[in-house]
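Got a structure here, written out as structure tokens. Questions coming.
The other protein chains are all here in position, but one chain of the complex has been omitted.
Chain lettering (A, B and C) follows the sequence in which the chains are written, and residue indices restart at 1 in each chain.
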Amino acid sequence: MAHEPHDPQNHDHPHDHPHDHAHGSGSELSPMDLRVRALESILVEKGYVDPAALDALIETYETKVGPHNGARAVARAWVDPAFRDRLLADATPTLREIGVGGRGGEHMVVVENTPDAHNLVVCTLCSCYPWPVLGLPPVWYKSPPYRARAVIEPRAVLAEFGVTLPGSTRIRVWDSTAELRYMVLPMRPSGTEDLDEAGLAALVTRDSMIGTGLPRHPGARA
Amino acid sequence: MAHEPHDPQNHDHPHDHPHDHAHGSGSELSPMDLRVRALESILVEKGYVDPAALDALIETYETKVGPHNGARAVARAWVDPAFRDRLLADATPTLREIGVGGRGGEHMVVVENTPDAHNLVVCTLCSCYPWPVLGLPPVWYKSPPYRARAVIEPRAVLAEFGVTLPGSTRIRVWDSTAELRYMVLPMRPSGTEDLDEAGLAALVTRDSMIGTGLPRHPGARA
Amino acid sequence: MNGGQDLGGMQGFGPVAPEPNEPRFHAAWEKRVFGLAMAMGLSGRWNLDASRAAREALPPGEYLTSSYYAIWLKALERQVTAHGLATREEIASGTVSAPAAPVTRVLKGAEVEPLFDRGFPSDRPLDVPARFAVGERVRARIINPPGHTRLPRYVRGRTGTVESVHGSFVFPDSNACLAGEAPQWLYTVRFSGAELWGEAAEPGHAVSVNAFESYLEPLA
Partner (left out) sequence: MNGGQDLGGMQGFGPVAPEPNEPRFHAAWEKRVFGLAMAMGLSGRWNLDASRAAREALPPGEYLTSSYYAIWLKALERQVTAHGLATREEIASGTVSAPAAPVTRVLKGAEVEPLFDRGFPSDRPLDVPARFAVGERVRARIINPPGHTRLPRYVRGRTGTVESVHGSFVFPDSNACLAGEAPQWLYTVRFSGAELWGEAAEPGHAVSVNAFESYLEPLA
């Protein structure tokens, strides 16, 4: 069912007046801005891309998804053992219970840190990352040093992130080589008995759900 | 036995007047020329490098060594079975018999092409090459495509060089991962019965001694 | 493809370098590339695996010296021209000079939220049973396909243990070259650090990868 594309001679966005997407005025554009603007103009003018979809996509992933979603899941798991069990057994529908899911989280796997085993997530081949749970990945997660080293020297990588684990703690590295997406369930910090779910969620850092960090201690927030 | 370096305040080549090494006048120098000139000035002025040694090194490897040395060895092997046997059994002293040897050829190995087996030489890790026998290597030999592909798809590489071998011919790839240096002894072309050693040497191409080519046929020279 | 993307176990890149504030995007153009790649990925002319293949087909030196979204941009430009959706001249100039080609779908603004909230599952039912079972020892095959694959070099030829059987999923090696989804059983296979990296490996670590059935063979 082929879509009939717009006629380039008869559309809403003539080439000479590219619609303004808040990417600056022409006089300030870098070569990359110009290159992308040219591509965008072509794709829009030829009718392959709806500018409204473009804006919606960018807005969704710039502002709507983020590690607050994962933090809610972690906090819930800390206070609700049945939720925790479901999360570890079948993460995707369990995350849906709290409204988290979608593109990049279709097949979620949650791996739990314990005193004996620490989990670390990487994608050596590209940048697979659980978008609906953690948002878009930071640059370091997508960069060669992390992708190269996480699988061969995870302890050295963790040390650079300030995470030093006992020698007796096994390190479990998860290389996201298919469409499964991983989230780490970190251990609940001590001294958090009095915190409610929202208070706990505030301790859950993005890095603690990748495995390159640990949750904050309540004292550290004071 | 430490060498006493020149005093930078008291030497023959003050910085403001770098000696001319025939690398063009200052006004024409590229950024790389300038960068290298600066390094050379420092190394010479500090007394680490003798400009005469620099010139001798460049002249030696630019003009004195080259594939004519290897070609002489191949032609000799074609006409002198005892030389061929010695060349295959212990190449380094055998090449010395015809005055070929030195830096980059201290530990030579000669591998012989036969109707059953074709040899191909590469250095996947850097650019090891038998300098006294073949001269400095061409850029393609040192470049990623050749270094990457020669070991995994030698037939495809050979085909790009115009060398198509019968399926029954085994391909023997030699990766120069230590200080041994390889030279291929190609098969003598047919129709060369009347040629003398010099005439045969003229058929021996550089590529035929790397394995990416075959010797010329006498007809091809006419 | 043993390209610049296959980074596991490489050395010499220096430390991991988190950025202050960690901006999601570093320039206005990065956002646009992100959105364009996502939108065009739904055009029906290619799929996510094909986009990954296009990114990793950049020459290794270019891949390793390009920023993340520059890789996306270059791959998208290649896809657009390779599929005849625009000419090189058009995307260089920004001026349309050739007729549009058909696409299967144009994602509409109102579709983004429901579609992306639902996601794009890649599990596919399969009639044949899984070949391997949890706990079984398997060897990652030695394969070096010139096209897309999701079996990283660092596990090839190494022996591991099946940790999970996940069901059957779209096979990227086939899907990336638009040769069909050809679903296969997907496993998680755990390899010890010593098996992957030798005796000098950091003690007590293991790496798990997700491996399609054809990537694996039973121990002889």
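Assume a residue touches a chain if its C-beta (ideal position, glycine included) is under 8 Å from a C-beta of that chain, and two chains touch if they have at least 3 such contacts.
Please read all numbers here as calculations on a predicted model, not as lab measurements.
Peer 1: Which shown chains does the hidden chain touch?
Peer 2: So, taking every chain into account, the missing one touches A, B, C.
Peer 1: Of B:V79, B:I98 or B:I171, which sits in contact with the chain we cannot see?
Peer 2: Of the candidates B:V79, B:I98 or B:I171, B:I171 is in touch with the missing chain.
Peer 1: Please give every residue of chain A in contact with the chain that is not shown.
Peer 2: 144, 152
Peer 1: Spell out, residue by residue, where the missing chain touches chain C.
Peer 2: Output for chain C: 1-4, 9-14, 56-65, 141-146, 153, 156-158, 195-198, 200-201.
Peer 1: Go through chain B and note every residue touching the omitted chain.
Peer 2: So the residues of chain B touching the unseen chain are 1-8, 15, 18, 21-24, 30, 32-33, 35-43, 45-58, 60-62, 101-107, 124-127, 132, 135-136, 138-140, 142-149, 151-157, 160-161, 167-180.
Going forward, only the chains that are shown with their structure count from here on.
Peer 1: Chain pair with the most contact pairs?
Peer 2: Maximum number of inter-chain contact pairs occurs for A-C.
Peer 1: By mean C-alpha coordinates, which chain is most distant from chain B?
Peer 2: A
Peer 1: Provide the C-alpha centroid distance between chain A and chain C, rounded to the nearest whole angstrom.
Peer 2: Distance between chain centres, rounded to whole Å: 16 Å.
Peer 1: Cα centroid separation between chain A and chain B, in whole Å?
Peer 2: Using C-alpha averages as centres, the distance is 52 Å.
Peer 1: Can you work out the whole-Å distance between the CA centroids of chain B and chain C?
Peer 2: 41
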